[in-house]
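Here you go, one structure.
Here the complex is missing one protein chain, while the rest keep their positions.
Presenting chain A:
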Amino acid sequence: MNNTQHTSHQYNQELEAARSKLMTMGGLVETQVTDAIKALLERDSALGEKVSFSDYEINTMEVAIDEQCAEIIARRQPAASDLRLLLTIIKVITDLERIGDEAEKVGRYAVEMTETASYGDLHNSLRHLGEHVKAMLSDTLDALARLDVKQAMQVVSNDQQVDEEFDSITRQLYTRMLEDPRNIKDSLNVTWCARSMERIGDHCKNICEYVIYLVKGKDVRHTNLEKMRDEILGND
């Protein structure tokens, strides 16, 4: 990636259009996630419904961006950083679309759980997990917009904490279900929501790995953090 322009201005514009559409999609997904978590924690069924109805916008954007990228590949045969940019966009929108699906699920459960008496201790844990996931998504989108490898690596390492928080919520839910089987239905609903949030964290991690690939040209998927750090820092 560099600031030297292509000889073809039209090519510049095509790549820029795909890129800015990706950013718009990212913004949309972020709003969905924020609203879904808010609906869940504040028992706002109207907001929950809005989230589950708005998912189609994200799906439509995914299809449109895919088509745009396919056209650029067919017309321009991109190479090097342009090729990596397009591959990254195509991959990132898949993860963004899935984050959208998870937000939609949380929105649906939020509607269903408006009747639940109380989350008890879980409220705090869910709020904490929600905040963490929202911050992760926001950092991910920042890293993507700024092509910031350091921030991307930070997000990848944060994912572990999200996983731990999810495990802790699961343990709390086991106890709750064992205490009183009447809690099982609500507890399962809470489990699905927590699970969706945890999955959002995983998708953020994937996106950050693509950012590293885009900037550094190194595929760091399926490697551990230590190795990733060595690979990336070894390049500086």
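We take it that a residue touches a chain if its C-beta (ideal position, glycine included) is under 8 Å from a C-beta of that chain, and two chains touch if they have at least 3 such contacts; residues count from 1.
Just so it is clear, contacts and distances are computed from a predicted model.
Per UniProt, the protein behind the absent chain is "Phosphate ABC transporter ATP-binding protein"; the candidates were "Cytochrome o ubiquinol oxidase subunit III", "Acetolactate synthase small subunit", "Phosphate ABC transporter ATP-binding protein" or "Cysteine desulfurase".
Touching the missing chain, out of A:Glu57, A:Glu112 or A:Asp142, is residue A:Asp142. In the full complex, chain A makes contact with the omitted chain through residues 1-8, 11-12, 15-16, 19-20, 23, 26-27, 30-31, 34, 77-84, 137-139, 141-142, 144-150, 215-218, 235-236.
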